[in-house]
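One protein chain is absent from this view; the other protein chains keep their places.
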Amino acid sequence: MAGLATKFGSGAMTNSVEGISRNKALFVIGSNTTENHPIIALRMKEAVARGAQLIVADPRRIPLVKFATLWLRHRPGTDSALLNAMMQVIIAEGLEDKDFIAARTEGFAEFAESLVKFTPEFAEEVTGVPAEDIRRAARIYAGAENAGIYYAMGITQHTMGTNNVMAVGNLAMLTGNLGKDAAGVNPLRGQNNVQGACDMGCLPDVYPGYQKVALPAVQAKFEKAWGKALSPRPGLTASEMTGAMLEGKLRGLYIFGENPALSDPNMAHSIKAFNALDFLVVQDIFMTETAELADVVLPSASFAEKNGTFTCSERRVQRVRAAVSPPGQARDDLSIIHAVCSRIDPAAATSSAAPAEIFAEVAALWPNMAGMGYDRLDGDGLQWPCPTADNPGTPFLFKDSFPREGGKAVFSVVPHVLSDELPDSEYPFVLTTGRELFHYHTGTMTRKSKGLDAVAHEPFIEINPSDAVGLGIKDAEMLTVSSRRGAIRLKARVSDIVPAKVVFIPFHYKEAAANMLTSDALDPICKIMEAKVCAVRVEKAAA
Amino acid sequence: MNGEIIVNVCMGTGGIAAGAEMVMKAFEEEFASAGVENATVQSRCKLHKVGCRGFCAKDVLVDISVGGEVSTYQFIQPEMVKRLVKEHVIGQKPIKEWMAGEDYHVFHDNQTKIILHDLGKINPESIDDYLSVDGYTAARKALTTMTPEEVIVTVKNSGLRGRGGGGFPTGLKWSLCAANEADQRYVICNADEGDPGAFMDRSVVEGNPHAVVEGMIITAYAIGATLGYVYIRAEYPLAVHRLRIALDQAREKGFLGKNLFGGTFDFDIKIKLGAGAFVCGEETALIASIEGERGMPRAKPPFPANKGLWGKPTIINNVETLANVPPIISKGAEWFASYGSEKSKGTKVIALTGKIRNTGLIEIPMGMPLNDIIFKIGGGIEGDKLFKAVQTGGPSGGCIPQQYIDLPVDYEGLKSVGSMMGSGGMVVLDETDCMVNIAKFFLTFTQEESCGKCVPCRIGTKRLLEILTRITEGNGRKGDIELLQELAEDVRDSSLCGLGMSAPNPVISTIKYFRHEYEAHINQKKCPAKVCNKLLTFFIRPDQCVGCGMCAKACSVKAISGELKQPHAIDNSLCIKCGSCYDVCKFNAVIKD
Partner (left out) sequence: MINLTIDDKKIEAPDGATVLEAARLARIDIPTLCHDPRMKPFGACRLCIVEIGGLPRPVTSCTTPATEGMVVVTTNSKLERLRKTTVELLLSDHPNDCMVCIQAGQCSLQELAYRYGLRENRFKGAVRQHNRVDNNPFIMREQDKCVLCGLCVRVCDEVEGVAAIGFANRGFESDICPPFKKDLDCEFCGQCVAVCPTGALSGKMWAGQPRLEQTRSTETTCTYCGCGCNLTLHTHADKVVRVTSRPDNHNRGWLCVKGRFGYEFIASPERLTTPLIRRQKGGPLEPAGWDETLDLVASRLTAIRDQHGADAVAGLASARCTNEENYLFQKMFRAGIGTNNVDHCARY
């Protein structure tokens, strides 16, 4: 979020999913798209079938590699070195879009200067990707008329995640792949309404529509709209909250529809923090690992039991409609929140808990959604910005200018930074985490669906055959995997999907939670945790 | 010239099946031992493997040529070689009683050989042999003295039409292909000969593979293709082997690869082995198969000439068509067009089989009357039975009855009577063939070979076969003939590819010309040709039976009884009509009716 917002003035996916099939080149980095965004991946496969060149950069041999023209198997945590080297090649070979750079960007000179040392040979040392492949990737990407970049948590869940995102933005700016159809910088959102939660102001420094709480004019706008005095002080990020809880600064927490006890890195640490609270409220549809720690649990409704809207990756606002009733006394989240809010301060609550009315209130506060209303959201919904009632929505952003002061995008210098925790003799493997096709997040929903649980029913660790031989491990053998923060037991899956010295564990399984192992080191800018790189030890489990 | 001795052993498939490899070995051994005694033999004698000689019924055929005088021997077996070497090779005295007789010469003299001209004469594994009969001069001429357009015009003017069955004008097809804007074009040789009983393409590839390679080179040059494929059945190992040798030899000579004949044109050929699916002879299915897909036809248009292999303009010609190209380029369009009939120029190679005396591979000028083929070249019906019909065009063709015996055999002639040229199969039927059974036989084949893609072919042929089967088993119903006709027409008119469109032809043509046989099966429950066992009654003529007991022994259901040396009798309530008794009786005492 922060990375792209700095550069472009907006942090959402710049282009549309539909346009992917019209890309001439695709650069997918840190996204296991076929497993995590299966339907977006269909468009990528379609583009390849239509003759597009696909570059995949991923330490793992993800399924998309099968469709790739070129696969860059870089070491985990070396994304920005790889990206910088590609850009170094582009500039060295004169492949950049000079007109675009001149007309629509700033900060190029300093940026270009910063790239000089990132030769492909230097990057080969850092990333393990042959210099010639880096050159080829640069030429394919820069040589294509319409090239799109697609990324996800694979580059963001790092201590240098914001840097990685900035590097990705630089790459698109350098080649003029912004502000046009079938191109762009496209973060693929991992959950159904990440975009919406951000848009709605569920971030500690902004009101709905990314309007900064620290700006007096904005504060005044919202105070007027809500009829209440508001705090100008940005709040704590989710990851900072953990520390505040342990320090006793944060005493009451209300969580709805999330399971951070299992999804956050360094589980033992976060559980300790939740236990330190005076009062924890969890609102969910299942007794999650987090709910088990709560003082109050509020039974809420699943997506099939409530009305509202979701905003998907491509900024598309779509209707959610109730099809069945919630079980027992469970209620839809909106009525629960409305009831709590009314009890805290009736003046702060909306006049009713009717979704359409609340939506209208949002639309009045954020110009990008000003043209939307439930009456317009049937069928495919609308992509923001949609400023007026006759606006058809916006398939791609930045057509004429960037929403920054001066209207230009800014190049950022991205330094070479290593991951926070690197392997050593005690913890010799790099652990990277992620999802598998058949499960979603902490498995709260998917593991309660029989078929999905039958196909993917137990946790596993992927380990390269050469490492398995070194450790005397056989496929399906039980292993103990430990890090400085904890240890788990799970089955070995010996596979060359992972390179040597790298292991992979999906984080869906509470019985062997990957986040017992992961590190809670933070990105200094956006405070995301480094779930994609930490050091672990792998050994045969004691009988 | 006194003394050059050449021994040619037929190593076509027919020859090999008859023991040609043993014969060859016997010659080698005999030469080795005889050569020790007489140095003159070894130094002046050449022993050649040659391709199909055509007259497979007389294999193993061996030519011994002494000083240019050729004697052809028939039915040669290894044990006969010693005497041949001693008397003819060394003694220079031909062995008259082993030589091929008058019928051999009648068989050949009535043919016109363009394609088969060098078959059986040259060693198919030697490019030098091919060069010695002016091989590759046509390709050299085309590539070094003609423009691609001139090549196409020459082929157009020759009147050559596709020999794979469609009969589409070859030159026109080439020009349609060449007219496409494309970065890549392909030429494919269709050597996926799948008709039961057909061996034209196989014999040509086995006997003169360089002719096909040369034809492909010229085709590629004409349309601007740089890569060619030969799609050939894996069941033709000898043809594949010889083709591989030919390709290697051609590459070595600079006739394939880069800068052909020293010019700027590049072309090479790959071999793709088919897995034995009949439908892969259909051009779009063949393309799918080369692309690594299941061999299933695709709808046309677009035609391969516009969008073929990997979506690029592609020319698919069959083996015989391509083999016709070098002589057309060498001798000119007028020369070629001087053979054949008005709309069908040149010759046609035909695999002549069935109830015919001279089974074999023949080549006739287009338009030769059926009568000449069957009774002159073919030597008439085996066992002097009555000619009934001839099935042309393979399983997808039709049956032509006696009344059309003077029909000229060319594309138009065969089509006019409801049959087709096909790839050139000709199966002769006599009075002992049941036409319903014949239709059933061909439908069994096409049904099993249907790719399953389109409904009329997949299910329609199955239902046609079921109806035919029930008719031959005595369960035919009133209305079955009409139902067969309707379904056959619907399958013909709505199937996707040539297989389905033509699969009903045997049904349609046999009903058209032999409806009375169908009616006899259905209404009288009789098979006039006495073929359909379930419609027959078996009995024993007491006056002929000597009471040997063979029939009783052969009967698996113990339906035959009788005292030894007394006439036996069949209990028809037990008889399952298997026909075993009929087959074992040496006294013609078992009668079926």
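Order of writing sets the chain letters: A and B. Residues in each chain are counted from 1.
Here, a residue touches a chain if its C-beta (ideal position, glycine included) is under 8 Å from a C-beta of that chain, and two chains touch if they have at least 3 such contacts.
Because the structure is predicted, anything quoted here is derived from the model rather than measured.
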| item | value |
| --- | --- |
| Which displayed chains the hidden chain touches across the whole complex | A, B |
| From A:183, A:358 or A:431, residue that would touch the chain that is not displayed | A:358 |
| Selected from B:89, B:114, B:243 or B:296 as touching the chain missing from the view | B:296 |
| Residue, one of A:379, A:415 or A:472, that touches the chain absent here | A:379 |
| Hidden partner chain, touching residue among A:156, A:175 or A:464 | A:156 |
| Per the touch definition above, residue among A:296, A:389, A:418 or A:478 touching the missing chain | A:296 |
| Contact footprint on chain B, counting only the chain that is left out | 277, 279, 294, 296, 298-299, 301-302, 447-456, 458-463, 466, 483, 486-487, 490, 493-496, 501 |
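In this section, only the chains that are shown with their structure count from here on.
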| item | value |
| --- | --- |
| Between chain B and chain A, distance of the C-alpha-averaged centres to the nearest whole Å | 67 |
